[in-house]
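Missing here is one protein chain; the remaining ones are kept as they sit in the complex.
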Amino acid sequence: MSKEAQLSIAERDFILEALRENVRLDGRQPDDYRALNISFGEEYGHVNLQLGKTNIIVRISSEVTKPREDRPFDGLFNINLELTAMGSPAWENGRTNDIEAYATNTLDRIIRHSNALDTESLCILKGVSCWSIRADVHVIDYDGNITDAACIAIMAGLQHFRRPDAVVRDGRVIVYGVEQRVPVALNITHKPLSVTFHTFNDSKHVVVDATLKEEQAAEGDLVIGINSAGDVCYLSKYAGAPADAMVIVNKTNVAWEKVKQINAAVEKVLQADLAKRAKIGMADESRAENDRLVQIE
Amino acid sequence: MRDRLQTRYQVQAQLRRPIKERPAHEKSQRETTLLLPTLRTLKKLPNFYLSIVNMVGPIASLSQLNRADGSASYKCPATGYSILGAVNAPIELPARRDALKPEEATVEVFVKPGTTTAGVGERHVEGILRSVLGKIVLGREKGFPRRGVVLTLAIVGGENVERGDSANLSQYLTILPALLHAGLLAMVSASVPLSMTFSATLLGVTKSGDIVRDLSPTAAKAAVSLHVFAVSSKNHLLLNESEGRFDFDTWELVRERALSVCQGETAASADGDVTMGEGTASASLNGFIRETVEDQVYSDYAFKLDSI
C-alpha cells in the first residue's frame, strides 16, 4: 500500500456538512487543538508527544565535528524526519514521500532558518571543532498534523536537551562526561511553533490541528510559524484552493494565541521534569559519593 | 477463576480478531496502562516479582499504536535499550512485485536507529532478523501469499549507537535480543500466524572466563567474546551470533547457559510447551514472552471473562 485509504464520499460529505453547522467530528471548536500530552524519557532531549492520536518521539543528540569550511564560527544543527511504516501503513520504509519532504521543509524553515537554536553558541574552537546537534523525529502514530506535533516536540526537546560541557585548553578540546560536570543547556533564541489550519467550503470554515480525516476532506491548508512574541517566521499557503486574505490575517492572531498557550504548557512540563531530575540527581550524587568512599576504604 | 489458555493456537485464534474492533472503553483503558500490564503479572506471580527485583527483568507491552496492525514495545533495563516495533500484515507491496514469492508471504524488516541515519550495520541486522522471523512466520496461511509482512523497529531509547559509527557490530549484538523480542511481540500483536515463539539472550565471556548475561554496550566492548542466542519455545536453536575469540567448549558452556536463561531451569524436559508451573518457569525469557501475550489477551477479553 502506498497511499492512504481514500475518504468515502459519505464521510467527506458528513465532515463538510457538519462543519457548516460548526461541528467537528471530535466535538472540538474550530480553533481548538486536540489533547496535547508531552513526556520526557530517561535521556536528555527524549520527548514523547501525543497530539490526539498522532504520536511522535523526538530525540536530540550531539557530537563534536568539524565546522563547515565557509562557516567556521557556526555549529551544525539538523532536523531529520523519516517516515516509516510504523506511523501509517501507507508509508513505505526507506522511501521518501510527499508528506515527508513537505514536513521536513516546513520544520527546517520554522526552526532552523529562524535560528531558534543559536548555532554560533555551538562553536567550540574556530574552524576546528563545533557541536553538531541533531533532532531525529520518529512518527510512530499518524493521525494528521505531523508538522505542528513535530515542531512542538523538537522545540521541547531542544529546551530539554543538555550537551556535555566542553572546554578549550591550549588548543585541545576537553569534553567532560555527564557525571563529571553538569551538562549545558542549549542556547535557544526564541520559541517558534507552527500552527496548521485547513480550509473547507471556499475558506468559509477554517479549523486548526486537523485530524487525518479532516486533512483528507480539506480543500487547502495554511501553515503559520510564529513565536510567543508574535514574530511570524514562516507563512505558507502551500496547496489547494485559494483562501481569503482576511482568513490569513485573522488566523495569524489565532496562531499567536495558540503558540503562547502551547509554549506555556511545554514550559510547565519542562520545569516539572527538570525539578524531578534535580531531585533524583541529588540522590544519585550522594549515592555516588558514598560509593567513592567505599572504594577509598 | 478464568481458565488458563492451554495452547498457543488458541492465543493466536483469539488475537486474530482485529485489534481495532475492541470496544472503545477497553482501548482507553489499555492506553492508560501503557507499559503496565506486567504489573498485573507481578501481582499474580510473587516469584516473578522477586526475580525482577533481583535482575531487573525486561518490560514489554503489546498493541499500543493505533495505525499499525500490530505493535509492541520492549525495554531491557540491563542493556538500557528500548525498542518499539510495528507490524503491518498482510499488506500489498506494489513496489516489490518482482520480489514477491508466489506461494509465500514476503517478510520485510526495517530497523530505524534513534539518533542516526540507518547505515550498513542496520542492513546487516535486518538480514538476520528477516531470516529468523521469516522462518517462523507461516507465510502460506490464507491471505498471506504474495503479500508483505512489514516489520518496522525503531530504537527509541537507550545509549546511542555511536553516531557516525553505526557500523559497529559489537553494539548491534547487544541490541539484537531486544530487537528480536520486540519484533516477535509485534508479530503476535498483529496476529501474524507463527509456527513457534522464541526468546533471545546476549551472553558475554569476560577476561576471567565468567559468563555474564545482558551486558551493557560498554561491558560488551571489554568482553572476550559475545554470543547471542535465540531459542524457540520447543528448544530449537534458532539463531546464534558469536564473535570474539573462543573455542568450541566455551561456546557449548555458553549455549547451556543460554538455554537455561531462555527456558528456565525446569524446561529441560523435551517439550517446551507449557509444562511450566506458575512460579518457576516464568523467570525464563520464554515464560516472560508468554506472560506478556497472555496478559494482553486477558485484558483484551476482560469483558468476556468477567461475564463468565
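Residue numbering begins at 1 within each chain, and the chains themselves are lettered A and B in the order written.
Definition applied: a residue touches a chain if its C-beta (ideal position, glycine included) is under 8 Å from a C-beta of that chain, and two chains touch if they have at least 3 such contacts.
Throughout what follows, contacts and distances are computed from a predicted model.
S.K.: UniProt names the one chain left off this complex as which of "Translation initiation factor eIF2B subunit alpha", "ER membrane protein complex subunit 2", "Trafficking protein particle complex subunit" or "Ribosomal RNA-processing protein 43"?
M.R.: The UniProt record for the chain left out of view names it "Ribosomal RNA-processing protein 43".
S.K.: Using the touch definition from the header, name the shown chains in contact with the chain that isn't displayed.
M.R.: A, B
S.K.: Among A:Leu19, A:Val64 or A:Met86, exactly one should touch the missing chain; which is it?
M.R.: That would be A:Val64, which touches the missing chain.
S.K.: What subunit A residues would touch the chain not displayed?
M.R.: Contacting residues on subunit A, toward the hidden partner: 64-66, 125, 128-129, 166, 169-177, 180-181.
S.K.: Touching residues of subunit B against the unshown chain: what are they?
M.R.: Its contact residues with the unshown chain are 120-121, 123-124, 126-128, 131-132, 134-136, 138, 140, 165, 167-170, 193, 195-196, 207, 222, 230, 232, 236-248, 251-252, 255.
Everything below uses one rule, namely that only the chains that are shown with their structure count from here on.
S.K.: Could you put a whole-Å number on the gap between the CA centroids of subunit A and subunit B?
M.R.: The answer is 31 Å.
S.K.: Which residues of subunit A touch subunit B in the complex?
M.R.: So the residues of subunit A in touch with subunit B come to 1-2, 41-43, 46, 53, 55, 57, 59, 61, 63, 80, 82, 84-89, 92-95, 134, 136, 138, 140-143.
S.K.: Taking the complex as given, what residues does subunit B use to touch subunit A?
M.R.: 65-69, 71, 82, 84, 86, 88, 91-92, 94-95, 108, 110, 112, 114-117, 150, 152, 154, 156-157, 160, 163-164
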